[in-house]
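The other protein chains are all here in position, but one chain of the complex has been omitted.
Here the chain labels run A, B and C in written order, and each chain numbers its own residues starting at 1.
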Amino acid sequence: MSHNTFGHLFRVTTWGESHGPALGCVIDGCPPGLSLDAPFIQQFLDKRRPGTSRFVTQRQEADEVKILSGVFEDDRTDGPVTTGTPISLMIENTDQRSKDYREIRDRYRPGHADYAYDQKYGVRDYRGGGRSSARETAARVAAGAVARRVLGEDILLRGAVVQIGPHMIDPKNWDWAETQNNPFWCPDAKMAAQWETYLDSVRKSGSSTGAIVEVHASGVPAGWGAPVYGKLDAELAGAMMSINAAKGVEIGAGFAAASMSGEENADEMRAGNDAPRFLANNNGGVAGGISTGQDIVVRIAIKPTSSILNEVKSITRDGEEVDVRTIGRHDPCVGIRAVPVAEAMLACVLADAKLRHRGQTGH
Amino acid sequence: MSHNTFGHLFRVTTWGESHGPALGCVIDGCPPGLSLDAPFIQQFLDKRRPGTSRFVTQRQEADEVKILSGVFEDDRTDGPVTTGTPISLMIENTDQRSKDYREIRDRYRPGHADYAYDQKYGVRDYRGGGRSSARETAARVAAGAVARRVLGEDILLRGAVVQIGPHMIDPKNWDWAETQNNPFWCPDAKMAAQWETYLDSVRKSGSSTGAIVEVHASGVPAGWGAPVYGKLDAELAGAMMSINAAKGVEIGAGFAAASMSGEENADEMRAGNDAPRFLANNNGGVAGGISTGQDIVVRIAIKPTSSILNEVKSITRDGEEVDVRTIGRHDPCVGIRAVPVAEAMLACVLADAKLRHRGQTGH
Amino acid sequence: MSHNTFGHLFRVTTWGESHGPALGCVIDGCPPGLSLDAPFIQQFLDKRRPGTSRFVTQRQEADEVKILSGVFEDDRTDGPVTTGTPISLMIENTDQRSKDYREIRDRYRPGHADYAYDQKYGVRDYRGGGRSSARETAARVAAGAVARRVLGEDILLRGAVVQIGPHMIDPKNWDWAETQNNPFWCPDAKMAAQWETYLDSVRKSGSSTGAIVEVHASGVPAGWGAPVYGKLDAELAGAMMSINAAKGVEIGAGFAAASMSGEENADEMRAGNDAPRFLANNNGGVAGGISTGQDIVVRIAIKPTSSILNEVKSITRDGEEVDVRTIGRHDPCVGIRAVPVAEAMLACVLADAKLRHRGQTGH
Partner (left out) sequence: MSHNTFGHLFRVTTWGESHGPALGCVIDGCPPGLSLDAPFIQQFLDKRRPGTSRFVTQRQEADEVKILSGVFEDDRTDGPVTTGTPISLMIENTDQRSKDYREIRDRYRPGHADYAYDQKYGVRDYRGGGRSSARETAARVAAGAVARRVLGEDILLRGAVVQIGPHMIDPKNWDWAETQNNPFWCPDAKMAAQWETYLDSVRKSGSSTGAIVEVHASGVPAGWGAPVYGKLDAELAGAMMSINAAKGVEIGAGFAAASMSGEENADEMRAGNDAPRFLANNNGGVAGGISTGQDIVVRIAIKPTSSILNEVKSITRDGEEVDVRTIGRHDPCVGIRAVPVAEAMLACVLADAKLRHRGQTGH
């Protein structure tokens, strides 16, 4: 994992600042012959696009993706396919408000990367967060769409928000279809209604709140991943923690496993048809770093947006104490828009694992 | 992160099976001129060595480390120093009981890597878990000792167990000195006593239990780490999740941040002497993927040992249903011995971040 | 070295086909605070631009570079500087003649990548060579300009053509200034005149010819590079052999060293002022894989362009035997335009070596 590159055989390099001319990514190592055009990628970008409900930022970005290289249509009638060469994707920035960022320039916003970037680089593009802006995740979502082509139709990736602020869904109510019926990707219809009220109050109070996102992959065959540092869960943890505002990652039972006994935590096995049947999925589909054929289950803790209207104590670049409030168009709960991003990272990790597994073992 | 290699500039490659002749690691990229001899490394290995109390495995391994390359003493009187070339460390396996492993060979132990390895490789060294054995972590601890030399005396790394089974310490009782007074690295003297009773009952019942480990790094300067996939917290998450039995990682407030408001979660800043003063450390010392100068704080969930005396349902390699119990010398709570391992991974991540930061910025 | 990525700390990823909408590169790991704007990069692109004399391809490409990310001007008056985040550079393709490429599509041009790409990928963008086109080197030249900023003013990079076809320069006539006075980067004025006649005849006969390029770096301090696989000469060899049409690389005396005795080949040393004085430079500035402070000297053999008007025997995709001639705008001696490309690769290798050296040793 290099600074702005993710993956080993399926490698994604992202670039771009919030208020530069564009952002994008280069995908190296994508297999040839996969069907790929801009509309396919666009549908995933549309899922994370700002401005889709009052619960996400009101910034208006079309987030229109262009494919600059790596596909070729020739005279086939079924659309362009990948050629095995680097796929360059670009999204132009269109809604860059010309507001005065001078205030942010000289004042560190607590919880943001402002101070840390200045300490590291001595210079930063402070407009809209620059490189640390959540806009960077658009490039990840675009890459994730390509990764889905690598995985094929047999692997199903899905995501949901399972907690907003202190309000957690009831797992007994889980219905994947429900995630399409509300603006929160909430699988629990009852909780979705409660979140609507809660988030309205958060938004009106000028504050923000955290969330927990859960993503699943079904249909992953046993054998992907590797021992030690290449463990599939280690790759997933690194990938998910690299999402903006992520501060925790769990696989399967995760932190709850700490309270379990060995018997409770064991995923007992029974004979199945093509593959064993597991009586539980506490290991979240990964044992010893290698997939077991069970569903891959990952949960990610997303902290509340640091950009809030309410004042917090801070300092200026010159070390003077100030109170900072961040006026602008922000997500009251950035966890919502993290769902398609987490799905994309899951897709990228699995696509990479598939290619590495095939490379080493031929399967 | 390659399969068995960790890090970018400070690179650790580990090798070895539980019941092979030896295990070890090669460290490439260590700066030259650092004082390093076997006794320095040995003290860290002794912290994770089996057989030190009745709460850890009774396997008797000296875990004596040999330095095979990368240091040179010449005629200096202050001992050998690193030369900048690869440091090869080896630990011979001495207590490989000649018991019959045939039972494990043909039966998959639930929660173990047995089934997944077989699905991936079609062949595995099943003796004592082979490559997936916790013995592999001895090599990590040895590498971590070298990483500490890279970090120098100004950076203090410490670890503790904060929960065993359902029994969590009281943070108000936290006393680092206390971790040296009990066999659990417990910073809460009162809880240590309770754990003793609890673990004795777990052990006698033939079961096992999970734990939560917490590691801290103090003295890390602001500016280490990088944006996006090279985020310091992403590197930490990948590193920690690669530890055997780890199923969750949190940085700072972690999952608790999901329930917080933006104001609560913000680490407010005040003017300090050399550096800002932070009024909280919810971000665990990392903002935007870059260190802030606050303490780095990481928590890791360790699942209960899957090797238990009690029977669990499973299948054989041929798909027949069986009941499996694992007789042998096992840790009732593998989380205890995970403390020096987590410290070592923290050391390795930070050493790598230091060198990369210096490479890119010259600081 | 990944497929389309070059370097370790100073990492360049290139993308783009000859007849796609654009080509470009992403540079990750560039230090912050370096002055960088488009005109600075453009001057190097102008050196390799087609259409500058009758001895290079007559394709008309402005090759205008755009900086899409990684620099920030703020309100400084001395222009934009790098921010330490990825630098995305893009060059749009403008002169894509709509000629019928069907002939190339179905017939393999001997010496070209046509057959090999088809065997690997099963699909390829055959228009103008697609990814294997020499247009890809524009992205390298752009990256090389950034690398020069990393190296600073004290390191001087220069290149020349020293042989075209069987006509080799006389080293006694070497004058760097002369390389600016003829369209061949020829350091020997007398030979330049001869090449003019020779290349005119090659061009008129519908053929092409090979060349040898030599690049020098002066001012490189002793200590860059590393032992074994990270040898500076190994990195240089890999970099230079990755240039289109390159089939040989020499460092210093190179193949001539095979005929030398140990005494002849030794670069004897005498005491100097700040550094030793070497009485020869047969090792081309690198000993044991590490720079010595001498000039880095690399020679690259460039094969004759495979695109020629004269017919050569080949086969179609269906295996039928055909005669192929390549009509179009081609370089009679692609070695000429390889000079700025080889300089760029030299710059990239050295920039990477500088950052890695600084990372490991702090110098």
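Please note the rule applied: contacts are C-beta pairs under 8 Å (C-beta built on N, C-alpha and C of every residue); 3 or more make two chains touch, one makes a residue touch a chain.
Since the model is a prediction, treat every value here as computed from it, not as a measurement.
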Report summary line: Full-assembly contacts of the left-out chain, visible side only, are chains A, B, C
Report summary line: Across C:Ile91, C:Met240, C:Val339 or C:Leu355, the one contacting the chain not displayed is C:Met240
**Report entry** Chain not shown: contacting residue from C:Phe40, C:Tyr115 or C:Trp174
**Finding:** C:Tyr115
Report task. Go through chain B and note every residue touching the omitted chain. Result -> 2-5, 11, 13-17, 20-24, 26, 28-29, 32-33, 66, 68-70, 72, 74, 81, 83-88, 90, 105, 120-125, 130-131
Query raised in the report: Going by the touch rule given at the top, which residues of chain C touch the chain that is not shown?
Result: 1-6, 8, 14, 108, 110-113, 115-117, 119-122, 131-132, 136, 163-166, 202, 207-212, 221-231, 233-242, 246-271, 276, 279, 282-284, 286-293, 301-308, 310, 312-315, 319-321, 335, 356-357, 361
Requested in this report: Against the chain that's been left off, what residues of chain A make contact? List them.
Outcome: 9, 29, 31-32, 84-85, 227, 355-356, 358-362
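The rule is short, and it goes like this: only the chains that are shown with their structure count from here on.
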Report summary line: Of all chain pairs, the one with the highest number of C-beta contacts is A-B
**Report entry** Centre-of-Cα separation between chain C and chain A, whole angstrom
**Finding:** 38
Requested in this report: Averaging only over C-alpha atoms, locate the centres of chain B and chain C and give their separation in whole Å.
Outcome: 45
Report task. For chain B, jot down the residues that touch at least 2 other chains. Result -> 227, 356, 361
